[in-house]
Each structure stands twice: as C-alpha cells, then as structure tokens.
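Below you'll find the structure, written out as structure tokens, and then a few comments.
A single protein chain has been omitted from the complex, and every remaining protein chain is retained in its original position.
Up next is chain A:
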C-alpha cells in the first residue's frame, strides 16, 4: 500500500483509512506493507496494490499538486491498468481537470478523471449518509464532509446517492466518483474504519489484481456496525 505524502496531508484523521486497510489485512493473516511516500521520492506506481491520497490545507495541497504533476503520466497509466485508489477530498479534486477559484482562476488538476471543481462561497460541512452499490449489493455508508469545492462529474459514475448531507456539490444529490478501480469521496471521518464494506472492497480488489480468487474471511464488525447504525439513526 502506498500512502501519499502522510507528512503533508495529515488533516482530518485520514491516516485512519490507512490503519483500517492495514489492520483488516493483518487480522486475516494477509501481509501488508505500508509505504509512506514523501515529496520528490522516486516510486513506481506499478509496485502498489492500493494507493491512498488524502487532502490538506491550501498550502499543502499546492505542494502535493506540484509533486503529482510530475508523476501524472505514470499515475494515469496505473489507473488505466486497474490500480486500486482511494482519493479523499483534496485528492479527489486533484484527479480532475481543474479547480476554479472564486475569482475565476483555473488551477489545473491532473486530468486523470473527467470531473471539475469550482469553489463555493459557503463550506459544505456536516455528517453525511450515502447509499452505494458494492458488488451488486446496496450499502449505507456514513462520514463527515467539509469542503468549499463543488465537484461536477462528466462521463463518470458517482460513488453513491446522498441520503443526508450535501455530497459533491449540494445540487445533484450524488457523492463521490468511480472510475475503474478508482474511488473518490468527500467523506472523511475517516471513511474506512467504520464502513468496513468499503475497506474490505479495497482489500478484495487489490488481491484480485494479484490473482487471488478466494473470498475474504469475514471479521467480527460489531463495533463498526454499531458506530454506523448510531449515525444512520441520527441523521436519517
């Protein structure tokens, strides 16, 4: 697993996503190596099974954008080849075409996904519940959003439908985006530890790429389920 720029993008408990992925592998006896990637470090995305990209404050986001711009082609190739990616908030926006600021300036993104973001005056903040389909089953996922950007999808599937909260842009009722094995979302909270279905989905996808054909061994998720149910009961 590659965790991109953890020393830079350490807002909002994003590292919880990394912990959840790694723990849930190890609890099943699957070896996992978490590599923390720093700015400028030489890496090949071909070596990764799962790549996590979080968000940060404006200054840190600019540093990350500059660094990833230099790796753009490599990342695009990996995504086309099915690299499993989770991008949250700022990382999500960065994969798109551009971010338009309030005064109309367009900051180019990596252009890997067909989406764009424009800044809004009000930040969209609060608890969110999303309904999404994973492996043909409908699941409810909860998290917390905090973003000024409004993201609009082109020829892309959203991650899910907003049941409570604002989602991508507060207008169209959708949250996140999906393309190949790339999953984007505005939900932190963090997303993976309590929403185990998502965490296990990433593990399964990553293993499948390595030729693993077995089902994942189920774990006792009673704490996680209770945490999700508490929030669903409250916000729906």
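We adopt the following convention: contacts are C-beta pairs under 8 Å (C-beta built on N, C-alpha and C of every residue); 3 or more make two chains touch, one makes a residue touch a chain; residues count from 1.
What we mean here is this: contacts and distances are computed from a predicted model.
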item	value
UniProt protein name of the chain not shown, from "Carbohydrate ABC transporter substrate-binding protein, CUT1 family", "Lipid II isoglutaminyl synthase (glutamine-hydrolyzing) subunit MurT", "Molybdenum transport system permease" or "Bifunctional protein PyrR"	"Lipid II isoglutaminyl synthase (glutamine-hydrolyzing) subunit MurT"
Which residue of A:58, A:103, A:155 or A:215 touches the chain not shown here	A:58
Interface residues of chain A (partner: the chain not displayed)	7-8, 10-16, 19-20, 23, 57-59, 123, 125-127, 144, 146, 188-190, 193-194, 220, 223-224, 226-227, 230
